[in-house]
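Heads up, one of the protein chains got dropped from this complex, but the rest are sitting where they should.
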Amino acid sequence: MEQNIAVGKQGWLGTARRDTWWVEPLLILVGLSAFGIYSTYSAVFWDYHFEIGPYLSPFYEPLLVFDWWPFSPAILILWIPLGFRTTCYYYRGAYWRSFFANPPACAVTGWEGKNYAGEAKFPIFVLNFHRYFMYAALLLNVMLWVGAVRSYWWQGELGIGLGSIILTINAFLLMMYSLGCHSLRHLVGGKLDCFSCSSCARTRKRIWDYITRWNEHHKFWAWVSLIWVAFTDFYVRMVSSGVFNDPNTWSNFPRP
Amino acid sequence: MVQEEGRQITVRILRGEGVKTQEVEYQVAVEPGWVVLDVVLHIQARMAPDLAVRWNCKAAKCGSCSAEVNGKPRLMCKTRLDDLDLTKPVVVHPIKTFPRIKDLVTDVSWNFEVNKKIQPFTPKKDAAFIYFQEDIDRVQEMRKCIECFLCQNVCHVLRNREQYQRFVGPRFFVRLAGLEMHPLDDADRLKQIEEDGIFLCNITKCCTHVCPEDIHITDNAIIPLKERVIDKSYSFWNWVLQPFSSK
Partner (left out) sequence: MSDYDPIDFDVLVVGAGGAGLRAAIEASARGLKTGLVCKSLLGKAHTVMAEGGVAAALANVDKDDNWQVHFRDTMLGGKMMNNWRMAMLHAKEAPEAVYELERWGAAFDRTEDGRILQRAFGGHKYKRLAHVGDRTGLEMIRTLQDRGVHQGIEVFMECTITHLLTDDGRVTGAFGYWRESGRFIVFRARAVVLATGGIGKMYRITSNSWEYTADGHALAYQAGAELIDMEFVQFHPTGMVWPPGVRGILVTEAVRGEGGLLRNSLNERFMQKYDPERLELSTRDLVSKSIYREVQEGRGTPHGGVWLDVSHLPADQVIKKLPSMYHQFKDLADVDITRSPMEVGPTMHYVMGGIQVDAETGASTVPGLLAAGECAGGMHGANRLGGNSLSDLLVFGKRAGAGAAEFARANSGKAGFDPEQVRKAERELLSVFEAAQGESPYDVQMTLQELMQNNVGIIREGSRLQLAIDELKKLRARAAHLCVEGSRLYNPGWHLGWDLRNMLTIAEIVARCALQREESRGAHTRLDFENTDKTKWEKLTSFARKRDGQLEIGTSSKGEMPPELKSLFA
């Protein structure tokens, strides 16, 4: 005697999976939304709380203030990291799942039907031009290091504050995220078929090896740097508006 | 229900021919260290002699026994019972993406047809076949593929979007990457790779998650191929420099 059980059809979010597959996409949804809301708020409502003493919020680095630009200077900067992260191969996978349920998770039914173009058609095809945002982001990364170094120097006096440390960590994390970029990995060595064919190729292979190592943890660096950059901006904002007191070695550190 | 003595577990297998299917429940006495395939073969030998299932090596080397165990695409020979919650029935379904023939056996012949269309290894003329381990590491990763087709099964572009005409699937991007990255290969498949639907992939990485050979399909095959295709056909620099190039 066998017991027979009819199986229902799997529709939207249908799956035979029993684990909590929805946790990860949900966390990503919440995390990215929270960052989006905070950074938009912070950039739009800028009210000059982005700078104090030697500290400049990374959202504003390098500081671009022009007469002809009536809006927040952050907007002149933020399109770069926004574009870099939007076209990032890690984030693309993450938001295709969390925001567009395309698919929501592995072996879980999302949108069905043959009307699908993935990233093959304009305008979504633009996501594939990740490398150009990468160039800009690397440049920005240099500026962030400049900002981090500058934060140890206030009115001709070398010193250190909690803010300097936070800014340095921020520059480091963003660097680790940028240097693990898939496009960069391709450009430095991935595009070569032969690593041993010339001394130049051998050097590029060595750099490729490093980038590969960082690339394996791209997701980790993506999240840590994202959270930290928001925290850094938040910290500078809080210090400059007088909510936090920045512990530092400078006697003449400005009081807001 | 068929019952046996010993440590009992409940297994439900999707049985039937073509589209007519239902889950059939079995009570099985299991031994230590058993994998799901042991259970299925045991059911076949003792309770359901006509239970259709593909298997060969039973050691995760041939890629025959792909199925969906409790909803997850896996090799049955690699899925230990110890790792499953045995207080609930273990549910074994065939892979969903390909047409069902009978019970756990599906028609995967589409994959073999796709493979025929890929331009094979084309060595450079008079190649001396001297190359180094560092040149071949990437290629060897691609060649680990055992063709279990779990990546093809889980990829939503095939599974939910049925793009069989426009998309070759992760398995064949892995094969193509192995060929394109071979230091001695002289063929250029990049135009074909775009036509093979490389940009239909939206990098949700399910192929990588299910790969029993631990090939980093997305990071090491698909994304590098995307970048190469962009280099070839969509590079800004190529576009700017094109009028000056001597070709």
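Letters are used for the chains, namely A and B, taken in the order the chains are written, and counting of residues starts over at 1 for each.
The criterion applied here is as follows: a contact is a pair of C-beta atoms (placed from the backbone, for glycine too) under 8 Å apart; a residue touches a chain by one contact, two chains touch by 3 or more.
Owing to the predicted nature of the structure, the values given are computational and were not obtained by experimental measurement.
Visitor: Among the chains you can see, which ones touch the chain that has been omitted?
Guide: When the entire complex is considered, the left-out chain reaches B.
Visitor: May I ask which residue of B:22, B:115 or B:192 touches the chain that does not appear here?
Guide: Touching the chain that is not displayed is residue B:115.
Visitor: Which chain B residues would touch the chain omitted from the figure, given the whole complex?
Guide: 17, 31-35, 38, 44-46, 49-64, 78, 80, 101-103, 105, 107-109, 112, 115-116, 120-121, 123, 129-133, 135-136, 139-140, 143-147, 179, 182, 214
In this section, only the chains that are shown with their structure count from here on.
Visitor: From the C-alpha centre of chain A to that of chain B, how far is it in Å?
Guide: The mean C-alpha positions of chain A and chain B differ by 31 Å.
Visitor: Touching chain A in the complex: which residues of chain B?
Guide: Where chain B meets chain A, its residues are 1-2, 12, 14, 21-26, 48, 68, 70-73, 85, 88, 91, 93, 96, 131-132, 134-135, 154, 156-157, 159-163, 180-183, 185, 197, 199-206, 209-210, 216, 218-219, 223-224, 226-228, 230-231, 234, 236.
Visitor: Touching residues of chain A toward chain B in the complex: what are they?
Guide: 1-7, 15-19, 89, 92-93, 96-97, 102-103, 105-107, 109-114, 116-120, 125, 128-129, 131-132, 182-183, 185-187, 190-191, 193-197, 205, 215-216
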